[in-house]
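Pasting a structure here, questions to come.
In this view, the complex is presented without one of its protein chains, the others remaining in place.
Read from first to last, the chains carry the letters A, B and C; within each, the first residue is number 1.
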Amino acid sequence: MTGVDTTPSTPASGAEDRTPLVVVDDLCKVFPVADRAKIHAVEHVSLQVDRGETLAVVGESGCGKSTLAHLIIRLLDPTGGRIVLDGADITDLSARAMRPHRQKMQIVFQDPFASLDPRRTVGRAVGEPLRVHKVASGNELEERVANLFERVGLERQHARQFPHQFSGGQRQRICIARALALEPELVIADEAVSALDVSIQAQVINLMMDLQAEMGLSYLFISHDLAVVERISHRVAVMYLGQIVELGPRSAIFENPQHSYTKRLLEAVPIADPRRRHHRPLLTDEIPSPRWGPGEAPERVELAEVEPGHFVGVEAPTG
Amino acid sequence: MANSDPPLLSVRELTVTFDAFTAVDRVSFDLHEGQTLAVVGESGSGKSVTALSIMRLVELGTRGRITGGEILFRLPDGAVIDLIQQSESVMRDMRGNNISMIFQEPLTSLNPVYTVGNQVAEAVMLHQGLDRAEAMDRALEVFELVRIPEARQRLGEYPHQLSGGMRQRVMIAMALSCDPTVLIADEPTTALDVTIQAQILGLMRELQNETNAAVIIITHDMGVVAEVADDVVVMNQSRVVEQGSVYDIFERPAEPYTRALLASVPQLGSMAGRDEPARFDLVGEA
Amino acid sequence: MRTAAAKIAQSLGLILAVIVLNFSLIHLAPGDPAVVIAGESGAASPETLAQVRADYGLDKPFVTQLGIYVGQVARGDLGESFFFGRSVTSLIADRLWPTVLLVGTALIFAIVLGVMAGTFTARRPESPASHAVTVLALIGYSMPVFWTGILLVILFASVLKILPISGMHDVEFDGGLLASWLDVARHLVLPALTLGVIYLAQYSRLSRASMLEVLQSDYIRTARAKGLAEKVVVYKHALRNAVIPVVTIAGLQFGALLSGALLVETVFNWPGLGRLAFDSILRRDTPVLLGVLLMAAVMVVVANLLTDLLYRVIDPRIRVGARRTRTKVST
Partner (left out) sequence: MTDVMMPDQQELVPAGRDAWRMFLRNRAAVAGLIMFFGILFMTFFGPMLYDEDPNDIVARPFLEPGTEGAPAMGTDYLGRDVLAGVINGGSTTLTVAAIAAVMIVAIGVTIGALAGFYGGTVDTVLMRFTEFFQVLPALLFAMVVVTLFEPSARTISIAIGLVLWPSLARLTRAEFLRLRNLEFVKAARAIGSTDLRIISRVIFPNALPPLIVSTTLVMGAAILFEAGLAFLGLGDPNTLSWGLMIGLNRGNFLNAWWTVTFPGLAIFITVLSFSLIGDGLQDAFNPKLRGR
């Protein structure tokens, strides 16, 4: 391992198999863009997801959190580093060789309106993974689809309808059902509740937690919303400009943040309590871009373990 | 709502329809000088349509029609007029001048083919009868007011050259350029990152102290409401569910809808001292 | 600047590819150009044919011929016409101007009027005028251009007798420069109208759709929220954005416009490149045909470069890159 070992000292409870489900080691993704510039979307990211845990990745736009999700599920090919899923290195597998591994991990996207093919019934969408992997067919497939619908809080006869007949929250439930069809061990939720109204969001989060308890799922929960992350995660990684600047158990990140960026991020969250209003200094900072000109490259952030399982990026002392 | 002054803006029984659909149903509220009023609700609650109706913009570019109610506005000279009864030309004189508005998407809300300085100066030239050079000076002034760094240089830049936060500052500068008495902000920070949102919210509060404009902020985010509002109007399915001071709404919500809404809001810090993730305690969930 | 150089290099590459394709196609086709040339000079004995082949370099291997031709073209020499015995360059130079005049007039007519009609009707999408634009656009698009031309001649030149039937100049014309220009203009009206009307139909429809979409955009709402009059909103804020797709399509369609010009030139006996090409095909005058094909490709490429230029004028997003924001965050 070239990256820092970010193994948590205390594994999440309730898991029998103590080997990590996903190990990401020194992962990098660079996109070439115009004028010989490069976007360093993901830089030397190392992390792991344990069985049955929710690891949240938080950060602002352009920090690389979605790219990281796409890399792990192999929708993008990494520029460097390794991805190990359940003991198997999947970094360089071809699309065909990758297929059996896809049964173990699935993804739920942000936009419930774009996530479902408008021309197919939602039942077909949910059954599609089963057909592609030839797991089930005919009546058995139909029965499994119906069970999935019930499992996510919908009715079995909903399967015959088209996406436009559902609300955003219902569609997101359908997407979750599709992700669960192959009984994966890892579900990547890429801003999966961000587009939902707050009451619907709470219901979907509750559903995700219930499913985790029932099925022993692991979540990689990508989000920009710290309040939601605090609710759902066991551990949290904070990303900034493609790199992890702080990683640790939820309580460490939220109650004892060490990195200046984590602190800034937490400070910025408006709190739904008028008695806890912030008094904010008038800043005009901008979020820096991960785009670098020819010959330029970001400085690598070194992580140091400040307490068991709590890693913090080392910062140059500021004046 | 213990303000004894006559209100600056008084919306009474406002009703707006889109074909057969009633988007705003008998909505009433008052807005006083220096007050920040939040209109909060989920998708489809009618909050944005309410905002567009006050500007009478709902009839331009959408199929919406104001079918009932009054929008009473107190002019600087003390006369009170019903905006719904005003002709389009009177409304044009008021828009951007007495009442101005900023929108959710700062990128798409600015015209991509003109410089931001031009777009701000345009409103000034129109309402204050200044010539081009004077209007540009005024644009520079408001750019500095909203704390845009290197303001003079930015005047000549195009929207796509600016970051999201800077674009929203430009929108705010444009809205404030003619010293309006009412500023309507429709989801002003929804499209922004959280650290930028914090800056914009801080800026808006500071500007309100400096200009004493009354602000209506339309939002779905209870965090934003708690952060900036004096008073709150809660909307759901085209109607006002409840209104009151921000403390009343957050601490003593009277209506079941408000209570349910608050219960589903994740609050930073609410999980302190707990090891495992926790479900939301939702009202009426099986 | 670097992108401009790249664009020009790319265009030259395209033109080279066109030359190679045209040359190969013509030389791989059945038929012997030597027979054509010899036929023109009266005799066709085997000795004459061999002589002709040697004179015109037709006995050399194909690739050598191609190489020689490309080299010539690079020096601006397009060879000599089999039929006229004149240099192809001068032949084309004579015919280029009428075609450019015809195509340019038709294009400007179509774009200006089309955008005006589209803008006008977009503001009243349910008005009779708006529906009329839709119907006229469909009709205009569906008429064969040579037929439109004939019908217009019947109407304006034969029934109303107000415009000349064909040609570019009156035969017995004699007068000053201005009068000569007016004479050409009179002859230009019908051909340009014929060619322009198809595109007028398309551009009015396109700019109507584009304008309708732009009028729904957020910045139009902002402009209205500023209190701007509807005229300013439409003509200052919407129009410039709405013409962008029209410019795109106009650039892409330039090749089709040239095809239309060829037919129009035939109908009106307009002495342009199209007529020259048509006659050269019938005469199997290969050097001229190659020259005209090349010229047409050059015109399309130039039109595309001009479109790019126009784009940069209209849309600052293409002209000025985004600012790079990678400042260190102050903590």
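In this text, a contact is a pair of C-beta atoms (placed from the backbone, for glycine too) under 8 Å apart; a residue touches a chain by one contact, two chains touch by 3 or more.
Small disclaimer: the values here were computed from a predicted structure and weren't measured.
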- Omitted-chain contact residue, chosen from B:G41, B:G69 or B:P188: B:G41
- Using the touch definition up top, pick the residue from C:F84, C:F146 or C:Y311 that touches the left-out chain. C:F146
- Out of A:A88, A:V132, A:A213 or A:L282, only one touches the absent chain, namely A:V132
- Who touches the missing chain here, C:V52, C:L193 or C:L258? C:L258
- Contact residue for the chain not shown (choose from A:Q106, A:Q203, A:S218 or A:S233): A:Q106
- Touching the missing chain, which residues of subunit C? 14-15, 17-18, 21-22, 25-26, 29-31, 125-126, 130, 134-135, 138-139, 141-147, 150-151, 153-154, 158, 165, 205, 208-209, 212, 252, 255-256, 258-260, 262-263, 266-267, 274, 277-278, 281-282, 289, 292-293, 296-297, 300-301, 304
- Message: Touching residues of subunit A against the unshown chain: what are they?
- Response: 73, 75, 95, 98-99, 102-103, 106-107, 109-111, 113-119, 125, 128-129, 132-133, 162, 164, 175, 178, 182, 195, 197
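Heads up, the rule we're going with is that only the chains that are shown with their structure count from here on.
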- Most heavily contacting pair of chains is A-B
- Separation of subunit A from subunit B, taking each centre as the mean of its C-alpha atoms, in whole Å: 33
- Task: Give the residues of subunit A that touch two or more other chains, as numbers and ranges in rising order.
- Result: 264, 283, 285-287
- Note on the structure: Residue ranges of subunit C touching at least 2 other chains are 321, 325
- Item | Contact footprint of subunit B on subunit C as seen in their complex | 215-230, 237, 240-241, 314-317, 320-323, 325
- Enumerate the contact residues on subunit B facing subunit C in the complex. 55, 57, 60-61, 91-97, 100-101, 103, 105, 108-115, 119, 122-123, 126-127, 157-158, 160-163, 171, 174
- Interface residues, subunit A side, partner subunit B - complex: 13, 54, 60-61, 168, 197-199, 201-203, 205-206, 209-210, 224-228, 230-234, 250-251, 254-255, 264-278, 280-287
